[in-house]
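In this view, the complex is presented without one of its protein chains, the others remaining in place.
Moving on to subunit A:
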Amino acid sequence: MHGRPRKQPSLKEDNASIEKAAKLRSLQSLVLHNHQNKIYDKEALEVSSKLLELNPELYTAWNYRKLAVEHALLSEENSDTIRAILDEELKVVENALRRNFKSYGAWEHRKWVLRKEYSSVDQELRLLDQFQKADSRNFHAWNYRRFVAKLKNLPAEEELKYTTSMIESNFSNYSAWHNRSVILSHLLKENPQGLDSKHNVLKEEYDLVHQALFTDPDDQSGWFYHLWLLAQTAAPDAPSLISFWPAHGSDLVVSSNGSLPLILYFDQVVEGKAQAWMTYLKFPELGNNSSEVYTIEVSLGQVNGIISSSGSSLSLPLRFTFTTRVQSTPSEHSEGIVTMKMLSWKDEEFCRNEEVLQYFNPCILPSDLQRINKDCQQTTLKWKLETFTHEIALFRDLLLEMNWQLSCKLLKIGMLTLARLLLAHDALMLHNTTSVSQKANCKEILELLQDLMKLDPTHSRFYKDMLSIVLMEQMVSNRNSLEGYCWYYGTSTSSLTQNIICLRLNNLSLSRIGSFEHLLWVQMIDLRGNELRSIEGLEVLQRLTCLNLSHNNLISFTALAPLRLLSSLKVLDISHNEIGAHSIDTTRYLCSSLLSQSAGDGCNLDEYAINNVDIAKYWEAVLVFKGLQLTQLDVVGNAVSDDDKFSLLLVKILPKLKWLDGNAVY
């Protein structure tokens, strides 16, 4: 029972309870009897109101009263009488609510009466005022308030004022802050009186939430409201392209009848589901010893479809070109890595070669595409940067001035908010300017997050994930740093053209990966020895051929779902993870699976049936691996691989497999 102390009732209490129970039972039986026999006389109705006062949760009794009212209204045309009938219902509800103001059935009955449009708004607002004063967080009352406001078309400005008065009387009222965000979103959307108005509104909101944050830092209302304001400020108005592959001006070799991915990466989710758009260019089959050169131009205008969730279309048109040489005979220059022999990830297989890095084109956006056009965008950008700069200064001062005198909670939220502001500021700079000082805040962000891990150990892995994302971005988002992680696969003496760049991000204790927009070019990546539980987002690396995920914290095959979209993947190492060792799978639903509706992609497990293997036990592996072209797989060192039969299954699902756990497959 909610909030009731655990104790054995005394004999006296027991008897009283049994007596009360007997009374309740007889009322309940009577009402159910009347309900079944459609008895709606005065006496019967009184029994039901007595019952509902005693047990407001009894939904069938509310249904019975609705039927009784409808029955009475059927033969009634006098509006005073109708009003009297409905007022009686409001009274029954009020009594029920005084017993239990969290009763869904009672509130709903009131809405049902109100919808008949005979009742006065004032009475409802008075009642609400009582309930909301008694419990300012009662979400039933707040829901009912929104219902009345909508039904009676109360002006949004008035409702906004109501939240202001609630907040000013007590900052610690998450429900009021929430309702404020709802009303403001609505007002900003419906009535945008120019940019200035939005900027002014948000400025006032920042001022209000600062008061809340600094007056009562233990209260979380301000935390979430501030983050919402930050998101409102940072939100890009129109989508823009931040990265793409193939790079502008690149020259690629494709084999006859081959294909090439074309990837567009936007700064936000555009129409539909994803930030990245991917497609394949298919090339024709050529006769022997011939070759063809194609120049391909990609032109993005304000095309239908590239629309943000807020409805804006692409900010500026963009055009890029590259050439492809299609050759009939496969050569080592061709796209994709030819894996004739088993690939080894040992350190001695890699070398640094400065000479070749000159030709390395990681497809970071050419600077002439990074310009900001249009005056209105300039104004907005200026406002965004000013707002962030102001907030950053405010939070820096707060932390500097008071530092360890602050309560732990204020310190925590102050540091986290500052880190978020700095991140938002840097992201804005990265995509909109060519300034060199764009990463000036990175060190400060990392320090804040490291301190937070110590300060708030309960959520340390939340900060750790954030830290990993920041670290990764620092490593790969500019060419200088990126080159430090790029190695050649092959020895320094072998012919360079045969070799391939491997992005080696091993043993960095990353718990999460990101910044994929900088990595669209990657064909080989070594992520072994990190703390990854997920590879979400990796699916945009369409050129990926070799992937090492060994010695991480992956717990299931469903965590590998992004691999299903990597049609070039040949070599995969997932050895020494925790696959099969856990009873609860945290990516079971992030993977479109047999358990969810999108399962309709026709996974026929029986196709892979093998004697004596319980295929249902391994359906996740089948789901992820079927259709992949893997030639080399390492899976040893996971709980799942202890079962010998599992190897048989893998060989069956992956017909192109040549090496499994270092052994040749026959």
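Descriptive notes on the structure:
Simple rule for what comes next: a contact is a pair of C-beta atoms (placed from the backbone, for glycine too) under 8 Å apart; a residue touches a chain by one contact, two chains touch by 3 or more; residues count from 1.
Definition applied: contacts and distances are computed from a predicted model.
This complex has a chain not shown, and the name its UniProt record holds, of "M-phase phosphoprotein 6", "Exosome complex component RRP40", "Geranylgeranyl transferase type-2 subunit beta" or "Cytochrome c oxidase subunit 5A, mitochondrial", is "Geranylgeranyl transferase type-2 subunit beta". Here the missing chain is touched by one residue of A:Y40, A:F131, A:Y206 or A:Y225, and it is A:Y225.
In the complete complex, the hidden chain is touched by one of A:S119, A:N179, A:T417 or A:N506, namely A:N179. One of A:R146, A:K203, A:R396 or A:K626 touches the chain omitted from the figure, and that residue is A:R146.
Here one chain is not drawn; of A:L400, A:I584 or A:A664, the residue touching it is A:I584. Listed here are the subunit A residues that touch the chain not shown: 1-7, 14, 17-18, 20-22, 24-25, 28, 32, 36, 55, 57-60, 63, 66, 104, 108, 111-112, 137, 139, 142-143, 146, 172, 174-175, 178-179, 181-182, 185, 219-221, 223-225, 227-228, 273-274, 457-459, 461-462, 465, 533-534, 536, 582-584, 586-590, 592, 594-599, 603-606, 616, 619.
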